[in-house]
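Only one protein chain is missing from this complex, and each of the others stays in its spot.
For chain A:
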Amino acid sequence: MKPSLSIRQLTKQFDSNLVLKGIDLEVAAGRFVVLLGPSGCGKSTLLRTIAGISDPSSGGIWLKDRRIDAMPPEQRNFGLVFQTYALFPHMSVEKNVAFGLEMRRVNKRDIAHRVAAALELVGLADYAKRLPKQLSGGQQQRVALARAIVIEPDVLLFDEPLSNLDAKLRDTLRDDLRALQQKLGVTSIYVTHDQSEAMALGDEIVVMKNGEIVERGTPIDLYRRPAYRFTAEFLGMTNVIEAKLRDRACQLPWGDVRELENPSERDVEGVAIRPEDLAIEAVETDHHGVVEQAMFMGAATHYWIRAAGKTLRAITSGGRTAILPVGQKVRLVPPPMLHLLRAHHPLQEVAA
């Protein structure tokens, strides 16, 4: 059983800049947790602090019962995969993969055996003798992955590993990575700014902003029932609409009344309607808005609808319907239940 990881009250200060503001995070054994946030939110700093290549200013990190935050990175037994691959350019693929085992003084026969198995696992068995520069970006990242898993790490850490790859390769490697993690069952923390990557990979997503955790949950929970507007907007597209709240229901600007999923919410910033949940019907009279722009994307058509003084987005899927022309009058059909979004207020910066 792989151990769990606990992070308590972790802060990191660069000069007078507090980049991590007291992070508390529990990662259960064998879970795949994705840290998601815009650039500069502190997610990479958090990951590097967990790996030990950056020191926290205060707070602690525990691997099960063992406190590890003062331990140098070479004693932590964590595998780290970098955005830049970070392969050793002067070593062949197999030497790169063997490096961590040599550091652990594994005997030569076992090294050869385990390196071959790891390269087999990432589909690069035929590339053992090559130098990193003779491989494509995707292959290099597979080598980096093999190098990280061959040491049988307690925790696998990923720092935007797919960001340097082109779109098609990114999808393939992403699927392989998920399959591999599930097979190995290694506790994993994955940093990305790409919401689709986060949803595809994570058992759980931790949304970060300005050095703090906004909220965490399963991809479905965060997508369908985010607590905060920031989460709703960062995780996919959403329409945030100011609606009149009435008891357990709300009235939308164009008159429709809908029940609320979470009527007791306070400090509300609006209701969320995902574009794919907002249906549109072409009408001649009694319209709510007009089509401002339509974009055919193949599997779906994206519409920009001008209604109630703002532009809303709607997505219709399926290939049977005709595409509505720009200027077409439409009725908006929101889903039966709506979800309130809370405003997120950043923590006050702690004086140094």
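Rule of thumb we're sticking to: contacts are C-beta pairs under 8 Å (C-beta built on N, C-alpha and C of every residue); 3 or more make two chains touch, one makes a residue touch a chain; residues count from 1.
Following the convention adopted for this analysis, contacts and distances are computed from a predicted model.
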| item | value |
| --- | --- |
| Candidate names "Animal haem peroxidase", "Spermidine/putrescine transport system permease protein", "Molybdopterin-synthase adenylyltransferase" or "ATP-binding cassette domain-containing protein"; UniProt protein name, chain not shown | "Spermidine/putrescine transport system permease protein" |
| Residue of A:41, A:87 or A:118 in touch with the missing chain, whole complex considered | A:87 |
| Selected residue (touches chain absent from view) among A:74, A:247 or A:286 | A:74 |
| Omitted-chain contact residue, chosen from A:28, A:103, A:257 or A:323 | A:103 |
| Missing-chain contacts mapped onto chain A | 48, 51-53, 72-80, 82-84, 86-92, 94-95, 99-100, 103-104, 108, 129, 131, 144, 147, 151 |
